[in-house]
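Of the protein chains in this complex, one is absent; all others appear in place.
Chain naming follows the written order as A, B and C, and within any one chain the residues start at number 1.
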Amino acid sequence: MEFFEQNQMYVVLVVVLAIWFGFLGYMFVLDAKIKKLEEQIKK
Amino acid sequence: MMIISTSYHIFVKEFVSEFRTRYALNALLMFVVTTLSIILFSIGQESPSIDVLSGTLWIVIFFSAMSGLSRTFVAEEERGTSLTLRLLVNASSVYIGKLVYNFALILVLSVIIAVSYVLFITEFTVKTFEIFWLTILLGSAGLASASTILAAIIAKANTKGTLFPVLAFPILLPLLLTCINATKLATEGAFLVEAVKEFQILISFTVVMIATSFLVFDFVWKD
Amino acid sequence: MKTWLKIAVSVWLTGIIIAGIAFPMVKVPQTWYEFPFIPGLEEKARNIIFHVPISWATVVAFAMSMIYGIIYLRKKDIDYDLRSVSSASLGLLLCILATVTGAIWAKFNWGSFWNWDPRQTSIFILLLIYGAYFVLRSAIDEEERRATLSSVYSIIAGVTVPFFIFVMPRIMSGLHPGSLGDEQGKGPVLEFKMAPNMLMVFFASLIGFTVLYFWMYSLKVRQMRIERHVQQITETH
Partner (left out) sequence: MKKLTFKSENIAKLYNRRIILENISFSLSDGTAFAITGKNGSGKSTLVKILCGVLSPTRGSVEFSVGGAIVPYPDYYPHIGLVSPYLNMYEEFTAEENLSFIAKVRSLEREWQERSNMLLKEFGIYDHRKKEVRYYSSGMKQRLKYCAALLHQPSLLVLDEPSSNLDSYGIDAVRKFMVLQKQNGILMFATNDAEDLQFADRVYSIEIGNH
C-alpha cells in the first residue's frame, strides 16, 4: 500500500488493468458461448 | 364509477378472506413479536444511538411487509382463483382493490410495530409525534405501492419464496432511507415544517409507483 | 456495426489510453499535451479518464435495457427482449467495473475502499437492481413470460432511480465532486476543475467507451440470437 502512496501513477495502472481484465473476461465468456453454439450447429 | 365499486368489492373479499383463513395475520403478528423481542434481547443493558434504533424500526417494518404482502397474488395463483378473477373484472379494479387491501394491512402492522417499539424500547423517545405518525402513514403507503406490483410479478415466477425481498429491496431503498431520516427528525424534536421535504419525497415516490404500476399491471395480470 | 467504425474506435481508445497515461503532469502547463498538477489528487487525477466513462456506459446500458423492455411490452417481439438482456448483461459487467475502479481510487484518495458516498451507494444499488433482474429471469421458465415480467421489473426499477438523486444527498455527505457534503468532505476534490486539454481527452474517452459499449452489445445480441435460433432448430427436430 505504501508503494502505491508513493507511486501514484500505478494506481492509474491498476484502474486501467481492472477495466482491461473485466473486458477480457467478458470476451472469454462470450467466446466460450459462441464455441458451444458452433458445436451445436455442427451436430 | 364502476371501477370504484368493483375495486371496493375486491377489497372486501380480500379482507373477509384474510379474516377467515388468517393466512397472513397470525404469522405476521408472531413475526413482529419475535423480531421485537430479538431486538430487545440484543439491546440488553446497552443504550444504542437513536440512528440505530430508527434504522431497526424500519427494518422490522420492511421485513414484516415482505412476508405479509407477498401472499396477495401468490394465494390467488396457488388456489387457482386468479383465472376466476381475470374472467370477472378488469385488471385495474384488481390492482386497486389489492393495493388498498395491502395498504390497510401494512398500515395496521406498522402501527402495531411502532406502538410496541415506543412502549418497550425506552431509549427510543419520539418528541414530534406528528412527524412520526405521518412517516408511518406515508411509509406504509409507499411500501404497499411498490409491493403490490412486485407481488403480482413473483406470483407468476416459478420460485416464489425468496424472490420477493430480493426484488423489493433496491426499489424500496429510497423510501426506507427517507423514512429513517424522518424518524430521526421526529426523535430529535424537529418541527413539522422541517420534515416537509421528506414527506414530499415519500408522497411523490408513492404516486410515481402507483402510476407506473397502473400502466404495466395489465401486462403482468393477463400474461 | 460498420468495420471502419470498429477500427476507428480501436485506434481512438488506444490513443486515449496513451494520452491518459503518458501525458506529463506539471505545475504550470505550457504545451497542449501537459496536464495541470492538482495537489491532493496528483497523478490519480488521470483516473477520471477511465473511471467516469465506465460509469457513464453503465447508465447507458441500463437505460437501453429499460427502453427495449418498454418496446417489448408494446410489440411483443422476443427480439427486443434479447436486446434488453444483452444490454443488461453488459451493464452488469460495466457496473462491476465502475464499482471496482471507483473503490481502488477511493482507497488512495479518501482512505478506504468503501465510504458510502452518495454516488458509491447509487452504483451499489444499480448493482442490486441488475442482480435482482437476473435472479428474476432465472426464476421463470417460459420465454414470453420471462420477457414480460423482467421488462416490467426494469421499468419499475427505472422509475425509482431519480429518487436516489434527491434522497441520497439529504441522507449522507458526499465525497464526489459536486455533491452537497459537509465541509470536511470537500477537500481538494471540490475545487478540482479540469483543464481544457484534459476535458478534451475526457470527452473523447466518454465517446470512445460509449461506442465500445455498442460494439460489445451488438456482439452479445448476435450471440443470443444465434443461441435462440439453434435452440429452436434442435427442439423441432
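Definition applied: a residue touches a chain if its C-beta (ideal position, glycine included) is under 8 Å from a C-beta of that chain, and two chains touch if they have at least 3 such contacts.
Note that this is a predicted model, so its numbers are computed, not measured.
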Checklist entry - Thinking of the complex as a whole, which visible chains are touched by the chain that is not shown? => result B, C
Checklist outcome for this item: It is residues of subunit C that touch the chain not shown, namely 76, 141-144, 228, 231-232, 235
Item to check | Residues in subunit B touching the chain absent from view | outcome: 2, 5-6, 9-10, 13, 16-17, 20-21, 79-81, 83-84, 86-90, 93, 222-223
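Basically, only the chains that are shown with their structure count from here on.
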Checklist outcome for this item: Distance between the CA centroids of subunit A and subunit C (whole Å) is 16
Next on the checklist: I'd like the Å distance between the centres of subunit B and subunit C, where a centre is the mean of that chain's Cα atoms.
Outcome noted: 32
Checklist entry - Which whole number of Å gives the spacing of the CA centres of subunit A and subunit B? => result 42
Checklist entry - What parts of subunit B, by residue number, touch at least two of the other chains? => result none
Item to check | Multi-partner residues of subunit C (each touching 2 or more other chains) | outcome: none
Checklist outcome for this item: In their shared complex, subunit C is touched by residues of subunit A numbered 4-5, 8-9, 11-16, 18-19, 22-23, 26, 30, 33-34, 37, 40-41
Checklist entry - Okay, in this complex, where on subunit B does subunit C touch? => result 146, 149-150, 153, 156-159, 163, 166-167, 169-171, 173-175, 177-178, 180-181, 197-198, 201, 204-205, 208-209, 212-213, 216, 219-220, 223
Next on the checklist: Considering only the defined contacts, which subunit C positions touch subunit B in the complex?
Outcome noted: 73, 125, 128-129, 131-132, 135-136, 139-141, 144-145, 148-149, 151-153, 155-157, 159-160, 163-164, 166-168, 170-171
